[in-house]
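Okay, so here's the structure we're looking at.
With one protein chain withheld, the remaining protein chains of the complex are depicted in position.
Up next is chain A:
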Amino acid sequence: MSSGGADKPGSGGGAVKTPSDFLKSIRGRPVVVKLNSGVDYRGILACLDGYMNIAMEQTEEYVNGQLKNKYGDAFIRGNNVLYISTTKRTLADGA
């Protein structure tokens, strides 16, 4: 991992979770990846690196909440990624 940030706990008292910690914790879990274009990709996160390059399995593409494509395995280049989200809740509730 390329994360070089040195974080200290803030006065809020919450546990600090850096981007690097987040990356380690979500491997193998279902995620939603949102690109800068607004398109969502949902699937199982297989592998990723510190540049947010992502390999996903069982990948589904959603545009404005509508399923458009299924890709199985997909590689997403990190520069396109807006965020990576864990999906305890279904996204359809809010979208």
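We adopt the following convention: contacts are C-beta pairs under 8 Å (C-beta built on N, C-alpha and C of every residue); 3 or more make two chains touch, one makes a residue touch a chain; residues count from 1.
Quick note on the criterion: contacts and distances are computed from a predicted model.
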item	value
Protein name (UniProt record) of the chain left out of view, among "COP9 signalosome complex subunit 1", "glutaminase", "U6 snRNA-associated Sm-like protein LSm5" or "Vacuolar fusion protein MON1 homolog"	"U6 snRNA-associated Sm-like protein LSm5"
Contact set of chain A toward the excluded chain (per top definition)	3-5, 7-23, 26, 32, 36, 38, 52, 78-79, 81-89, 91, 93-95
